[in-house]
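The next block holds one structure in the form of structure tokens; read it before the comments.
Note that this complex is displayed minus one protein chain, with the remaining chains in position.
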Amino acid sequence: MIVKLSTPYSFLDDYSEGAHPRLLEALIRNNNTQQTSYGTDDYSAEARHILHTQHLHTTPEEVAIHFVPSGTAANLISIASCLRPYEAVVAVDTGHISCKEAGAIEATGHKIIGVPHARGKMTPTNLEHTLDRNQFFPHMAKPRLVYISNATELGTVYTRAELQALSAVCRRRELLLLVDGARLGVALAANDDLTLRDLVDLTDIFWIGGTKMGALLGEAIVVRRAIAEGFEFHVKQHGALLAKSRVMGVQFAELFRDGLFFELARHANEMARRLAENFVQMGFALDAETETNQVFVLVPDDLLPQFEERMRFYEWEKRDGHTVIRIVTSWATDETQVEKLNQWVRQVREVRA
Amino acid sequence: MIVKLSTPYSFLDDYSEGAHPRLLEALIRNNNTQQTSYGTDDYSAEARHILHTQHLHTTPEEVAIHFVPSGTAANLISIASCLRPYEAVVAVDTGHISCKEAGAIEATGHKIIGVPHARGKMTPTNLEHTLDRNQFFPHMAKPRLVYISNATELGTVYTRAELQALSAVCRRRELLLLVDGARLGVALAANDDLTLRDLVDLTDIFWIGGTKMGALLGEAIVVRRAIAEGFEFHVKQHGALLAKSRVMGVQFAELFRDGLFFELARHANEMARRLAENFVQMGFALDAETETNQVFVLVPDDLLPQFEERMRFYEWEKRDGHTVIRIVTSWATDETQVEKLNQWVRQVREVRA
Amino acid sequence: MIVKLSTPYSFLDDYSEGAHPRLLEALIRNNNTQQTSYGTDDYSAEARHILHTQHLHTTPEEVAIHFVPSGTAANLISIASCLRPYEAVVAVDTGHISCKEAGAIEATGHKIIGVPHARGKMTPTNLEHTLDRNQFFPHMAKPRLVYISNATELGTVYTRAELQALSAVCRRRELLLLVDGARLGVALAANDDLTLRDLVDLTDIFWIGGTKMGALLGEAIVVRRAIAEGFEFHVKQHGALLAKSRVMGVQFAELFRDGLFFELARHANEMARRLAENFVQMGFALDAETETNQVFVLVPDDLLPQFEERMRFYEWEKRDGHTVIRIVTSWATDETQVEKLNQWVRQVREVRA
Partner (left out) sequence: MIVKLSTPYSFLDDYSEGAHPRLLEALIRNNNTQQTSYGTDDYSAEARHILHTQHLHTTPEEVAIHFVPSGTAANLISIASCLRPYEAVVAVDTGHISCKEAGAIEATGHKIIGVPHARGKMTPTNLEHTLDRNQFFPHMAKPRLVYISNATELGTVYTRAELQALSAVCRRRELLLLVDGARLGVALAANDDLTLRDLVDLTDIFWIGGTKMGALLGEAIVVRRAIAEGFEFHVKQHGALLAKSRVMGVQFAELFRDGLFFELARHANEMARRLAENFVQMGFALDAETETNQVFVLVPDDLLPQFEERMRFYEWEKRDGHTVIRIVTSWATDETQVEKLNQWVRQVREVRA
């Protein structure tokens, strides 16, 4: 993967800009109040209350909510908090923790057992097959937690039925289910039949990504009380308990107070949809259907230099004279830039045709 | 230690408020630019440049600068990055990592060998004595890194001569020296003969605390290149590499662009000085001379309830009919509140006398 | 501590010789049978059965018994198996895990909180005082397991009443109690009112040292079933699950079949008693009363060279013109050598007087 930085507008990722203006305004508005620290501030309490009452439909006795500054922290703390030393995580090979977190999970002492993915997703069949092959105890680490991402690293999403099926396998086989929600916003926005409440019902821990949905930083971990004992120690021990926890509380309260979070997610998906449709109309193949805010397009290698001059993106994979490039939209993606890019793509095709 | 929350103004700590307004303004000003991520943004580069050229007088080839979101993260990453698995940290018993980080250092696998403190500080004599008693290898973990805090957890500061002496012992005995600078601002403001450049010369790693000096979050780790290899992997692996690293870069650039950091530190110290002087004049004993922004006052236990109604503070220790309370000032401490408190203290004494 | 190796007979430690001949004979006798491995062999089963029925008076449903090759392994596995990542061990400063295991406990991620010792032992008062000072959660690691050694590193033993008192504190404060039994044999031999069954009743985990009581290697960990879930995974994960587990099973069966273990322990204690009494009669001061197989004698520094020529021992500590030396006897200590040494000590004194 090589980052191309030569052109003005970036479709590299969904964290190129700062925060949504409303979040910054809220930070300024509340800046001078004196607050207690390390998660006990009024704004974190408010954010938790909003999430509990409006979105999760839970009480604090049912699930706990903890804010941490990064997705890696959310994953490693969630996993380390509920596994015994010999227990392992099960994750698809394309999962973020499998390949993009610098060994953060293993650094907490736990093995990740790989499962073949299906369009970035874990299927009950592949999961059960892997479980069946990992039963030679105590010589093998004991599978105990299933990790999935929604949206996945390939931009696909789990349907409600898929998540129910996976959850059923986990419960039958006494496995915890964790959902990495770095891009949970776009997943929910893409899929009307799945809600935050469903995640409470179907999983044991999940986290709601703020960084990729308009916050300066911050992810909200939602964890069933039954397995949340001592969770704040884990957050502290891994350096993720911010003294000024208000910085995350204020932003999450604002994101969820009146649905801003979902509104921003819909924008990101819509921008990706427009790009994807235009590519298809112009005869470019997509490597995967665009379900959320990531567009994977096959670009003929001779066209690649022109693409590189026009915008920033990641080269994902080389394949038979083509390059799969990843284009990412976000809450901040400028509609005008999307339209301009689409026009340019049309011109490129016309010249070529 | 019991937090007392009953009265309006808080002298609990130096992170009760949000950020200095100039930092928030800078975040807004730069909010819409597109930046690359994970430490590669322009603002982090600018902050590094300002620190290198104006304060450290170093080149990027000599020392590396990394921003992380919390002090615990700064300590655990710094330590984990330069120790082999069997190497130990040496720290005074009152050191933050010894007693207030939920075992974060041990969680990375390293033992902390305790040294008796002298007013919160490590002395060459106590250090050497401890080293001499920890040489029965390989049955004992090998002392390899000396951790000190400046200012210390008791508010005291190291003089230049003291730091030189400690540094000399470390070099003679092949130990690395790490300075926890959560409160480095007030330490430098209290002590004209010590500079950031001196820290480069006398230590191997140190970090500059932003959270306690007006930032929303962020600490800048300064590490000698010779031991910094792969440092960014450690930052990533521990969940401290923020996608939007700009949030720390912008704030540090603003804090150090024209000396705001030191100005804020001087304010904090001055507020503490005024409180301490008034206490002494009113016949209260201080548990330690007030060198920075922490005031440790002995309050007769029968007066304690009145203090608790008047302001927020930590009870530090019970001692013979008295309670040592810790009062902390900060960059945000309101001068008027200090004056009001001083007046109140004078009244309390008069009534009593 | 400097090992002196110049003279023929060694009182350095209780593991200078190989194994008691009966144990070697048993290994040879059973050598050719085919056994399953990794703890499932018939001899380990037999050893467990003997311990359960003759000594612990327990069923396998109440406590599990696991054999591991070393004391460090026994300690680190026992501790790692029953703590969550943020939980800490509480141990006296002279405890083996505090200072002589190369940071093995911290390497599994856990902090050891120090308690001042009383003649090598932990007292309820010192324990409670330490607990009370370690409650500032989640900033402090949570005390969860109390580690003691019996006999202690200073050769002292816990009376039944002392162990009961400590156990009561642990239960009241929800702490697990672990007894390091590297020298449990000599402790029990020195103290008629304490039995292996008492350890089952008063502790949560303890281990019975074989290495220092006549085995080539091997320690038997006895752990309450309630906290033993998955224990064999821990043993495996730390490299302590021997393929030929028979090597430990055979030896433990032999040691406990008819009381050999206790007989050997009595011999070690008796040898130490004779040495200690002679030293006292000859006017040497003991640094501590000799309760088991370790004798701590104060030797005037001008006599030290003669002692060094005469036998091997550890220099324990320098003190005002004297050196405290540690003399250790064992199951293998030759009675004749003890008598010869006593005669030599008498001569040294006479010449001097």
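In this document, chain identifiers A, B and C correspond to the written order of the chains, with residue numbering beginning at 1 in each.
Here is the rule we use: a contact is a pair of C-beta atoms (placed from the backbone, for glycine too) under 8 Å apart; a residue touches a chain by one contact, two chains touch by 3 or more.
None of the values given here were measured: they were computed from a predicted structure.
Looking at the complete complex, one finds that the omitted chain is in touch with A, B, C. Contact with the omitted chain, checked across B:H96, B:K121 or B:H234, is made by B:H234. When the omitted chain is restored, the residue from A:A102, A:V169 or A:V235 that touches it is A:A102.
Only one residue in the set B:H20, B:K121, B:K142 or B:R326 touches the chain that does not appear here, and it is B:K142.
In the full complex, chain C contacts the hidden chain through residues 3, 5, 9-10, 12-13, 15-19, 21, 24, 27-28, 30-37, 68-77, 101-104, 107, 211-212, 216-217, 233, 236-244, 246-247, 332.
Of the residues in chain B, those that touch the hidden partner chain are 38, 80-81, 84-86, 108-109, 137-139, 141-142, 230, 232-237, 241. Mapped onto chain A, the interface with the missing chain covers residues 1, 85-86, 88, 99-103, 106-112, 114, 134, 136, 138-141.
Here is the rule we go by: only the chains that are shown with their structure count from here on.
The angle of the rotation carrying chain A onto chain B, fitted on C-alpha atoms and rounded to the nearest 5, is 180°.
Among the chains present, the centre nearest to the common Cα mean is that of B. Residue numbering shows that chain B and chain C use the same positions for more than half of their mutual interface. Distance between chain A and chain C, defined via averaged C-alpha coordinates, is recorded as 51 Å. Spacing of chain A relative to chain B, judged by their CA centroids, is 34 angstrom. Centroids of chain B and chain C (each the mean of its C-alpha atoms) stand 42 Å apart. Listed for chain A are residues 233, 236-237, 241, each touching two or more other chains.
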